[in-house]
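What follows is a structure written as structure tokens; I'll ask about it next.
Here the complex is missing a single protein chain, while all its other protein chains stay put.
A, B and C are the chain letters, set down in written order, and residue numbers restart from 1 in every chain.
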Amino acid sequence: MGNNLLKGKKGIIFGALDEKSIAWITAIKCHEEGAQIVLTNAPVAMRMGEINKLAEKINAPVIACDVSNAEDVDNLITKSMEHFGGGFDFILHSIGMSLNVRKGKHYTEIDYAHNLKTFEISSISLHRVLANCMKKDAINDWGSVIALSYIAAQRVFPDYNEMADAKSLLESVARSFGYHYGVKKHVRVNTISQSPTRTTAGSGVKGFDGFINYAEKMSPLGNASAEDCANYCVVMFSDHTRMVTMQNLFHDGGFSFTGVTNAVIEQMEK
Amino acid sequence: MGNNLLKGKKGIIFGALDEKSIAWITAIKCHEEGAQIVLTNAPVAMRMGEINKLAEKINAPVIACDVSNAEDVDNLITKSMEHFGGGFDFILHSIGMSLNVRKGKHYTEIDYAHNLKTFEISSISLHRVLANCMKKDAINDWGSVIALSYIAAQRVFPDYNEMADAKSLLESVARSFGYHYGVKKHVRVNTISQSPTRTTAGSGVKGFDGFINYAEKMSPLGNASAEDCANYCVVMFSDHTRMVTMQNLFHDGGFSFTGVTNAVIEQMEK
Amino acid sequence: MGNNLLKGKKGIIFGALDEKSIAWITAIKCHEEGAQIVLTNAPVAMRMGEINKLAEKINAPVIACDVSNAEDVDNLITKSMEHFGGGFDFILHSIGMSLNVRKGKHYTEIDYAHNLKTFEISSISLHRVLANCMKKDAINDWGSVIALSYIAAQRVFPDYNEMADAKSLLESVARSFGYHYGVKKHVRVNTISQSPTRTTAGSGVKGFDGFINYAEKMSPLGNASAEDCANYCVVMFSDHTRMVTMQNLFHDGGFSFTGVTNAVIEQMEK
Partner (left out) sequence: MGNNLLKGKKGIIFGALDEKSIAWITAIKCHEEGAQIVLTNAPVAMRMGEINKLAEKINAPVIACDVSNAEDVDNLITKSMEHFGGGFDFILHSIGMSLNVRKGKHYTEIDYAHNLKTFEISSISLHRVLANCMKKDAINDWGSVIALSYIAAQRVFPDYNEMADAKSLLESVARSFGYHYGVKKHVRVNTISQSPTRTTAGSGVKGFDGFINYAEKMSPLGNASAEDCANYCVVMFSDHTRMVTMQNLFHDGGFSFTGVTNAVIEQMEK
């Protein structure tokens, strides 16, 4: 079904919970394009989700990893290299979790211990993974790393809460590490700023429906779906995009460069 | 009434039509802060407006100038230098006119001769004025030039039509000329990206009311008024902002960095 | 050789002068990926270049078109539709020409008639082409339009002269038209901001060598080559990037998000 865009490539995909997950669909698309995959997720997410169904479908091992835990990350990279018989070519970081959102804390009243934990899981995790890879020379020359982000990193969406700060931090880590991994090994690191997506994780956010409808009306092409995002990830992992690095790539049907649409103005006039 | 922020400074202000104009209010504020002013506007705008009332109030000469005409621009700068007895310190460029908007042309069906004229008046005019000033060494060391812009230069507001392109071009001219005038004479050049404002000019734009209400609801501090903008221009002309140059400065109550507000989401849910 | 990424797609490619041209290499890659192509260039460029060699190689018709001439643009789109037997799927706009640079005018002393001509050819041409396509419903649903740009649209590179303003205007036209064509027909319009490239056209710019070396040292992955750019265009024309629109896409080895490199600092310390 694919075009062999990733023939011979190998990669690790974080964050496939269930079949609505961007990571899940990306794993399938990468497999269709000829890639070999290692799947990973947090132990708790693995219990909740259905990752084993996916693993079977694409013939991929699953290695549990709490990304805020150094040993887990170390184990993941080591085991992945053993599985692949050496280095690999791409990583999808689709990880985000906000303790303060879960606890229902307003942004102006967040708990700071939770805030730090949110950053550890959602942002610093990218650094941990890349630092471990660099130490082991785990990513092949011209490899590609993608982390999923959201435009709240640039503009305020009040209900997005501390995750906005987590995404800003994530994008900065991608840029900073992208510099060093680029100079050293031509590895490129980018974030994709995706439309709000009806995944199981996304749906938990307060006011998510008003949010997603607004984004739909504010995007000349409508919101990008999880499947669209998976397609975009595939080309970002392919050799067609080797000189794109250290960027935040908007993938949102035009939302980010639209000030207002006629559809929104009409609604405002009601 | 003022704080002597512009004591001893001299400047040219383009575009004061009537008492709602940002340029009009800025002229008054600059005068209150101790500056001497030369007023100018297009001959046609002078006939329609009430610039002479302003001139009297702040004791400023009025020199007509069609900014798309080389001789007019040359005459303006020459006469201003004669009036001031030498160089001057600041310029406010508050000029914009779209022939295709006036003719009711949709953006996708604009007339190109009109499009070029729109750029000549709204954007290239800044280059003409600055080039003429540079040739005559008319702006004093550490002088400050401001042109008024709008966020349609970055994001699409469909009814703003070709003025979006004109403002992008204007901001680029400000940046480019700002480099050269900065290196040569420490003159700084910036644009201010102002909230939509109920001036006589602004009101002509189709769908302006829906537009301004949306902006009001999307700005945590509300829309910036013409008077707010005049206050901001004053500090941009003062010595307090000498190292700010080649920028587009958002002055919009937070609109530009707000993705959505609760007020807008509520309206969307209706 | 390709991956059938553009199987069944049809497109028009502007600006293939000789085998160093980005447009030339893109045409070959698109052909390899299964696309049918119509080639076009300005009559004068066609005389200077070797477009017929390319046409033969990829079995494409060549239709001359001065993009500042309404009839030429109209003829190009009509003839292309006749050739393709209906609508087409993509356009590459690789067109830029600065009369003031050719005449050796400094940015602060440009001739305004030339300046307007530069904008007509380099920027407004994109509007003319898209407006003509829209009128004839020439671009298929989910089609993709790319125009080549340069980072001088965001930051000043002094020798780039008025082309900086032309590229800012081009990017604005892409964004504005992208909104309307997106809403109407899901056609996406983007610009690619490419590294300085040693093409026959690029080489003409004053100080180009210092420029390209600096960019090479400032890019963690080095400068993107014309071939890299062609690969990137291919994926932007493919269905893998359907939700990317109204953007300026940096394709520059990391230049745009690098503040300084150790390589540059070392050179500065000499």
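We adopt the following convention: contacts are C-beta pairs under 8 Å (C-beta built on N, C-alpha and C of every residue); 3 or more make two chains touch, one makes a residue touch a chain.
Small disclaimer: the values here were computed from a predicted structure and weren't measured.
Per the touch definition above, the residue from B:21, B:80 or B:245 contacting the chain not shown is B:245. If you put the missing chain back, the residues of subunit C touching it would be 151-152, 154-158, 207, 210-211, 213-214, 217, 256-262, 264-270.
Taking the whole complex into account, subunit A touches the unshown chain at residues 70, 107-110, 112, 115-116, 119-120, 124, 127-128, 130-131, 134-135, 153, 155-156, 158, 162, 164-165, 168-169, 171-173, 175-181, 246.
By the touch criterion stated above, the residues of subunit B touching the omitted chain are 3-5, 175, 178-179, 182-183, 186, 188, 195, 220-221, 224-225, 228-229, 231-232, 234-235, 238-247, 249-254, 256-258, 261-262.
In this text, only the chains that are shown with their structure count from here on.
A centroid comparison over C-alpha atoms places B as the chain most distant from subunit A.
Of all chain pairs, the one linked by the most C-beta contacts is A-C.
Centrality by C-alpha centroid: the chain sitting nearest the overall protein C-alpha mean is C.
Chain centres here are Cα means. That of subunit B falls 32 Å from that of subunit C.
Residues of subunit A in contact with at least two other chains: 256-258, 261-262.
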